[in-house]
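Data block below; observations after.
One protein chain is absent from this view; the other protein chains keep their places.
Chain lettering (A, B and C) follows the sequence in which the chains are written, and residue indices restart at 1 in each chain.
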């Protein structure tokens, strides 16, 4: 598995061979500051799993870039030793697409919250999936707006009482899994911070997947969402492996995706490998080498051709 | 069928009885000016079908409001004798939601193009569907940006050559039907301007449906999309009634929605009647009467209560 | 300030429960008819960090958070370390000596340690230190214990007798300990006999909306504007207001426009970044001629910036919002009470002139709290919906002849609500003729375009005529006029008192509330008589100073600016005025002494 990733990661200049590369551990990915999340926040679990996945895959800090929007969860890039962009609320996927296409040799991991990604960021979410951009998108889905102190989110369950719905929400929530499948994502998974090892594997799978990978993670907010707590998910989540599931079957994926009740499945719902990622389809990248490092300017011949079009 | 609608339409003041209401014909819905669409544009067919549907349902011009964004198709409100809003590009559904909740006694029909609705308007599309707002949304889907003189749209097929993709698009298109189903729309249909009567029935069904109804209409652009022409759809579209389909079956709906090739199904893919529309769930509307016509201001008792909270 | 001028600072980490003693103190003050101003300095996290709440009370109206603290309640060591050095003679510091050690204090500062372990041996949890500190403060300012007892009884009512007894017991211990060990203030907090209330600016804006008859409120959460949403959501059912949280701010403004067109008074609020997303929609409301009100509660920018900190940095954004020229009204309320009063006024204007109205508030005003005399909260305000066809029952149908955009001298054309028989029409964001038919299509027509554009823009004259011109506050003859806009009114006026008392400098104040359209002539005539003009604003580039110059040509003699996220304190302005009058600088940027 690692071998595959190693060849994927081209360090500019020479491709370092595997033996030369020191293998890093989780602690090498510790960020400049410690998270300021509330004690017990699910996001700690996502951060830990992500660091573990990156270390397991033998990646180095400079080869990875995390890109987030704004929210408690979106603070993640500040807590991991990797390149990072902490962009505007809702815009992580748009920024990530630009960065990925500009330097497709980087491993880009978009991270954020349910509000960031499915609320204000919904349109980028939709279109990034249909384009199958080679990104790993980890949503810390706590079914609430945490940073703004507890309002309803697009994944909040009906009836949820929040500061903006003190008498209970009357809107139907989004279910990100079928939505992602219908929109064209090629790797669609759900994790739970209470299942660390499982989550690490889902993230590794997402990073290794060439194309758009969504990992929607139940990452409970201990402060503002008392309905969908760690306990709530602990009692209900079951691994798809255990239930029995074929992630290449559309029908099975859809069926499992709608399960919500005493059993809430986690794991890889859907994966297809027959669709190339956008960067693989883009002819300008076929020449090889990231755009970001190509020399600037127009050759004299090209300039001549451009001018001759005007004559 | 009409009876149902009649009772739905409360004219402010007295509810006119059915016998008093003159039944109008299509020509009563002729707008102030004639459409400036290119001769042969599919949108003529949508306009005709919409007028027919409204007339068939016994609605009067002042009881209907069409709301569009910007695009060739979005010019529609100007061509029909009904209240209308020709809003910003991509924003029809947001405006329509506001108008619907402010006056839920109006029949609101949102109209627009594939670019308007699925491109820039994608986020409103998603959330209006999950909220099940009681709107009829007719998309004149020509798989191209017409008004801006022919660029790729989110529904343009892969390989499509347009001004912005002169060597062919490399992106996967959106399929609005499964997307709408997954997002929570409760009436999801596809029409074709080459099948007028069928289209009229789909629109009538949408207007009568209490909740969000999407009618995605193949409405060919004769000027900029030479791939997906009237002929193209004429040869391929088949009615779901003829193929055999149960619109209450999720699985059947999804299966049919992905059919694209020699047979492209049109008709009602999906309908569910168990979910109330947003206005039915909103307690503030339970008192009856549209918000728009309730008296303004705060009663002395209420004012006292508000002030006492501060003391 | 009045005879009593008491400022209490409570500081600790987020999650340490600062709000509760703060609320109790505020409540006690206003119930005695004392005035109050409160400002909470906090960060964008839920737990941890440093929160510092300043509560200032007086028998006279309180204009700002002031310059000094009389009481410091540090709930952790960090707060002690940050604030002790700023405490002056006559002040006191109350702290839990089990956990917190004081550093060096200035002469005359009374250090008042108490031991939670000793006073509340058996009680678990950290919140008990707050109860003790609160009780001790009340003792030292001469508030009777029974008042606290009542409050605690109410507060813990649901938890049963035992809990109440425990808390009252602890409070009693703290109260008595303070009485026995510390020197009280030389006054007892008076009771004026009158009762005031208190509210924050966001609440005032929301209540103003209710008074104006807002029937549709929508928003996307964004600090520091979310308070409006929360109030609206809480009162939605009671008041019959449709309150919606929308997918994003673009959806917000467009939904509000849809509701407004359908006939509701519609309002929304956001902060700078959300406002940026709304800017296209605002222009569209002006083009379709739909009245709608949007509130921008400014926070420190650019971009995400400092979400919990104040600034007046969005003026140019608000003025430039959206492409092209269009009529609009921009108003910056100057006090929290003004937040309440301005909303119905603005709704009457936007209804009359069928254009968007923007309220530009800021974190200081919107999250700051102030006492309020309930008599000032008049919910029975005049409501003028302008020329609207379809609001009452008797309308003669015009059957097609109706011209939504009839060209009139005032620029206003009677609008008809959707649903009204006989007035069917289409509104459009494309340029259109009097009948609503597009003139951007088919045959564009420069003459019609010019006429339509002029019709809309003519509204600005009508609006200006209805706006109250700004008035000079303070001495007619002064050495210097301090010009501000919006939330700086209070602190400027307090600085003026200080300048007079402490420095013998006579200053007056011209505070601008109605920003667009601007009473340029009235301002010019006032300021042309000023000896010196100094502009005070809470941003880097002097956004208002540049705007004032663009409209009036006035070049100020000096500028006092602050852009570190914290609001001005009176002495910042005093210092700036002194330096500028002394010719030492033309631009003074104070350094915020308190590290909050």
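The rule we apply is simple: a contact is a pair of C-beta atoms (placed from the backbone, for glycine too) under 8 Å apart; a residue touches a chain by one contact, two chains touch by 3 or more.
Quick caveat, the model's predicted, so the values are computed rather than measured.
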| item | value |
| --- | --- |
| Among the chains presented, those that the missing one touches | A, B, C |
| Residue in contact with the excluded chain [from B:36, B:255 or B:280] | B:36 |
| Hidden partner chain, touching residue among C:3, C:124, C:146 or C:447 | C:447 |
| Which of C:430, C:479, C:497 or C:557 contacts the chain that the document leaves out | C:430 |
| Given B:52, B:132, B:151 or B:172, the one touching the chain that is not displayed | B:151 |
| Contacting the left-out chain in the complete assembly, out of C:300, C:329 or C:437 | C:300 |
| Footprint left on subunit A by the chain that the document does not show | 11-13, 32-33, 36, 60-63, 65, 67, 70, 75, 77-78, 81-88, 91, 94-103, 105-106, 123-124, 126-127, 282-285, 287, 290-294, 296-298, 300, 302-303, 305-307, 309-311 |
| Contacts of subunit B with the absent chain, listed as residue ranges | 36-39, 70, 72, 88-90, 119-120, 122, 145-149, 151-152, 154, 163-167, 223 |
| Missing-partner contacts on subunit C, residue numbers | 41, 43-45, 48-50, 250, 271-273, 275-277, 279-280, 283-284, 286-288, 298, 300-309, 311, 313-314, 316-326, 428-431, 439-447, 449-450, 453-454, 457, 539-541, 543, 546-547, 549-551, 553, 555, 563-566, 589, 591-592, 595-596 |
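The rule we apply is simple: only the chains that are shown with their structure count from here on.
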| item | value |
| --- | --- |
| Separation of mean Cα positions, subunit B and subunit A [Å, integer] | 33 |
| Residue numbers of subunit B (touch at least two other chains) | 123, 126-127, 282-283 |
| Sequence positions of subunit C contacting 2 or more other chains | 236-237, 243, 247-248 |
